[in-house]
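This structure is in structure tokens; I'll ask about it shortly.
All protein chains of the complex are present and in place, except for one that has been dropped.
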């Protein structure tokens, strides 16, 4: 399995050539640093000097005086690729060095390559596959990896490679080594779409790309396994789902998105699971879309979502 | 203070005489028992024999065969008061004894008498007072009791008695004894509308009427004090509120109602508090309305809300 | 095409044998008639005489005295099929005749046979197909009929017959005659899942089964074509979708379900279309599920949904 040639899937062209050309001139700049007067001005004057037109600018400061500063700027710039190196140099000189800023510059035309991890349930996976195919999610799905083979046929129908990497109860690290070989250099993001295996710290340290998980409760309520049964036992009147970045602490990573729906006494734990599935897929899809549109900045255990 | 004559407030007539007359012919029967075939039929044939017309019937069984049975029946019966004793006798003979049922028969015209406990914040209190005044809440507010005097003027503007019973940090039981004297025989329900004092087990055992509390989080998340700050610290994307019956276990009583709203990174803990206040008043008002319309059946730590 | 043998699709067994056996003992009785005392009692005593256990009972009267009466009763009865004829006779004698009631008795095990009409967009269709496959929708999808061939492969992947019946701009009645031949005797419900052809009055009169349509606006706002563009032009802050029974008056049939989501100034008409698609599939799926679980009673241009 480790010799499987991962071919970068060309994918169904989800946008027209015109749309693609338009996208090639759109870029995004994410910045975060300690807040000080002048950052917005410094960024916008660089862009102005390059003749770029700011399409969308979002900015957040945690406090009017002092605090942390976050900015996302989406701009239109003809021949972005050709000018990119020069632009990055300017950002380093005028933003990174003077303001101590972390930054990231991306092209809207450069789709994130995503691996989806699943186990047996299909609702989150299928929603991602459908939306990618319809052009709603601007991502390339490089592969789907599962510890079960149940969903192979569904995935392959979409023309996406499905790789079955079974869990070995005696040596879990073997599974993770195989996963890491498949992923290395091939993906920009891993999405755990109801993947029912614990991710080890070693995996997190080695994989080198962020992971987004969907937890089937309204965190921090009902951390851990069996949240729908716990919700039923507690007699709650709403259930929810939470998408978060994966960190070493289970269900404790920075929350990206949450949503909730009403339930009542007539709903069994199984019915909560069914209703919750709709919330899960909605929440996960939004989180993935926002991440892949470079809308999220992480700050400690928080996220700023522009 | 303990000699304060609690006069049953006649109240602003929130419904016309015609509406009141109509209400006097409407009654509600709540039943719960182990599920067995024939209960619905037994209830409806009693009502049919009395010439009552069923206006609304809600029924819930926890399982098609076996399990627990719950029913709320609202019916129209001319001269209900005159026929009440005879009807109760029939219910005892044909429902209580054969089915081992607990039941409760109430007249829609008989409003619940409610005491509201508050501390310093006004949003839940004002919403209750105002809805009672405009006839949305079919209750009589017998008194408002507070450990602070801040809200006295607001309460009295609505023509409701306000009693200041300060907390004595050395002897908390003194405050509760005073409260109990004020309440005894005068109220059917106590509403804790952001009352920031712990209710003792002794009080709960002696008071003899149910208490509804509003907790300013989406339970079981953020149990205890300071839930908005905790929510800010965790970086959640939604906040909520929970109305529940008060039991000896803090924030662990049967949940009646919950709701939630979206928040984002721009919201400070103080802003969460402000936004949350809107959810709190909405959730508490619903819970009080449902209780006072005899819509809630308690079953262990759960509620059935019809 | 008219000779196509429509074989009743056995379908993926979406529920276990145990669940199916359980379903075979569950039946539903829908009743509507002028309101008079005694109907609930008459129904429940019939059921009690047969040894049936009422699992769920919903009842609505438009007025406490007089008005229209509606009731849905779900009950558990061993050997329902064997007792059905006798039960129907009792209903006729004790309910239909004395109360002038319309009624309908169905077995929960008898799934509705559904035809889905589509054009080119897939979101509503795929949600229905997928929920049927995973056992959330208790229906059999007999066929998908489209005036385009775009969605053939997707439909057949689910093992469902897809029939392409092109629209003939010169003679529209030819298309409808073909559709009617395919449908006759084979389906209990037609779902228009974003079907972009007007249904003629002749078709409605001949087809003999109800049709449910999804309209992509919050009716009665934006009746007719292009509702998302109209919504953009008006500058609304929410968009919605409406599922309704089809009648001779376009977009004027009885509303079954509606929902809405927030939008803002950044959303183009195309983005409204994308966001609205999520509401459409949610609303249509609910309407179909409720219809097929016998939860809907029609009354003039209104629906009672239990």
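Letters are used for the chains, namely A, B and C, taken in the order the chains are written, and counting of residues starts over at 1 for each.
Going forward, a residue touches a chain if its C-beta (ideal position, glycine included) is under 8 Å from a C-beta of that chain, and two chains touch if they have at least 3 such contacts.
Worth saying up front: this structure is predicted, and the values here are computed from it rather than measured.
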Exercise. Determine which one of C:105, C:167, C:221 or C:289 touches the chain that has been left out.
Key: C:221
Quiz prompt | Contacting the left-out chain in the complete assembly, out of A:61, A:186, A:229 or A:301 | solution = A:61
Quiz item: Which chain B residues touch the hidden chain?
Solution: 56, 122-123, 126, 130, 134, 136, 157, 266, 274, 278, 282
Self-check item: On chain A, residues whose C-beta touches the chain left out of the figure
Solution: 22, 25-26, 35-42, 44-45, 47-48, 51-61, 64-65, 76
Practice problem: Quickly run down the residues of chain C that touch the omitted chain. | Solution: 60, 218-222, 234-238, 240, 254-260, 264-266, 301-305
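Keep in mind that, in the parts below, only the chains that are shown with their structure count from here on.
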Quiz item: Which chain is the middle one, judged by CA centres?
Solution: C
Exercise. Quick one: report the Å distance separating chain B from chain C, using the average Cα coordinate of each chain.
Key: 38
Exercise. Identify all positions of chain C at which a residue touches two or more other chains, and write them in rising order.
Key: 56
